[in-house]
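Note that one protein chain of the assembly has been removed; the remaining protein chains are unaltered in position.
Chain naming follows the written order as A, B and C, and within any one chain the residues start at number 1.
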């Protein structure tokens, strides 16, 4: 029983390389997460456990794939930026899309019990992914600005909507009616005057989303055990896996053979502004090669 | 902060529809499963727990996507056939590839503890996926024949290889040397004369791989609780989810509005021959519309 | 001045193979031919010279590319069917599309003076082309039926429209108004009762379009000089190039090495029905391999 007579079916596999020299933006979204969040009783308007689990899974993906230089998450979506010179899997589209989506999903399900210890998964959640290519830095800046502006708009709406319901006693229909046609300023006003909520003092995570990027570890830190982080930043730690310090040296992938001394980096989680210039001006390595 | 000025970045998303009227073959492979199986101490040459977990995940994918009419698995790979008229996600390639890979992964990780109760996952496993289009039934027949012939060749080699090591006391290097250049017949002979193993009497699962297909439920069965299955077939049951009886009526997906009475089907697991005509001749609905 | 340092730019060329085992339908349309036909004073509703020139160019393309098994033309468009097993240019899409479009254009311009001896070209006409893949014979049958039905619909409209203007003295606006909402039967009636035109007796070329296919040359014909053609068929002849008898033996293209005796074929032009079964039933070699 030779299988050589059937092997011709491989000829139907067509190549799908992505254009070289362009930024790859890998975007991942929860599949039917409206239902999923209902079934698993996510808190409204934001469930801190669910958001932290998303961040955890995203960080696992970044740790495994050093060519991802930035990630941004909100709600049930995450965007990952791969540097434009990446040769990951020879830039084959299906391979990259499926593998990254798979690893994110895997980490999400594996780590679920740490964040939802009392809520077993009722069924396996899934995500969809896709890659969009961007030729210029400006496009990348604008892509992330688009997502963070979206985070703000959605969160302001949802925060006001759920305040009207949870604290104001409105039905969902009434709350939607109350908000119809309102501008940003009016939502702020409703929150403050009716519910005593100062929107700008809410957790930055909800207002700004999650930003993950790499940072060089100063050589001092590598000696000392403790790492200093700025107030608004958290270094993600997975107590079971051990410290989150990773090195691109650890990566072994086809075509990578640089064994020489590389700077160690760690992945930092922040909830900072990525629309204004400052974030980018102080981290030029994200967009440059 | 309007995000309309950034929304132009959506224009970089390009359409990726797959040619209509062709069979879609979705193929999924474990990512670095050599390492994964070592780290999680899979039994050699076959780990029944790992294979049953693969079948479980594959069945979950088939249950969710009624347009999958056949699946075949061996080792750390699974192939799924979508009928050629499927309009799943408007036949968008990335959407289909990523979602199916994600759901499979999710089910694999979620159900891991059922099959490996004493072996916690050390890290999140991942899979890669891709779609190949085939225009003709003959190609589909040959594709599945190719995979099942591959199953046989690999399993015969591995069974003999591990017998030489586990029972014959050879090192891996010695075992490879013993097998170098041997034909199928000689491997059968080694197994039988030296280790008393009749290869053809080994579990069909190992020799033939796993075949998953849908079968109409006779109306009698729907009344009676018990379903009759043939000797070599098992109806997959997930004790927690309840019976495995599913109906395409339950499926709600965009564009599907047939509310009329449809025949109920169940997904059957078998380890039968899919190279010869009989399997196909007696299940014409698999390739026809 | 070595150019090796620049040669990396070749890496941006991406492969574009078309799915194997599917029929290729190459379709070509005149670019801005409304203007072109005005500027070169084409007769209305049909200009026999322009149609014969299209046929001539199409035949040149078929002669050069033996994998084209059928062609159909009307107005300023032509469709070419390549057999599904063709490996022309390794099935690279841009190569095939551009080369076929180029050769058609080249022949059209080169042969223009033969059909329009008194009308020099005012500017270079151009065509656009594209390939559509079809997996099944039924699709090919329906594609050609679609084009021939279109020929009929357009020609009936145009014939009536121009009769109203040229013989009925109407303006274009009036003629359009006369025809608005009319069915096929009413157009026949207008033609017959007002202008004495029996539509069904008009030249089949106008009503049915042009069909080009290969036909085996009976061995007798190869001996005798004269070839017998049926009443409604014309064997295209280019008086300058000599007889139109061609042989696939003459074709030398990469991957073709069959030097053995092949049957000689000639390209036949007909204006027959290709919607009904008869055309296809009596020429089974067109769709089969």
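Criterion: a residue touches a chain if its C-beta (ideal position, glycine included) is under 8 Å from a C-beta of that chain, and two chains touch if they have at least 3 such contacts.
In this text, all values refer to a predicted model and were calculated from it rather than measured experimentally.
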item: Identified contact with the non-displayed chain, of A:25, A:133, A:164 or A:287; value: A:133
item: Which residue of C:21, C:129 or C:209 touches the chain not shown here; value: C:129
item: Residue of C:62, C:97 or C:268 in touch with the missing chain, whole complex considered; value: C:97
item: Absent chain, residues of subunit C that touch it; value: 1-3, 5-9, 12-14, 28, 31, 60, 93-95, 97-99, 101-110, 121, 123-134, 139, 142-143, 145-146, 149-150, 152-153, 184, 241, 275
item: Touching residues (missing chain, whole complex) on subunit B; value: 11-12, 14-15, 17, 19-21
item: Hidden partner interface residues of subunit A, rising order; value: 19, 21-22, 84, 133-136, 139
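As a convention for this text, only the chains that are shown with their structure count from here on.
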item: Interface residue identity across copies subunit B, subunit C - same or different by half; value: same
item: Remotest chain, subunit C as reference, centres from CA atoms; value: A
item: Averaged-CA centre spacing for the pair subunit B and subunit A, given as whole angstrom; value: 30
item: Distance from the mean Cα position of subunit C to that of subunit A, given in whole angstrom; value: 54
item: Subunit B-subunit C separation of Cα centroids, rounded to whole Å; value: 47
item: Sequence positions of subunit C contacting 2 or more other chains; value: 19, 21
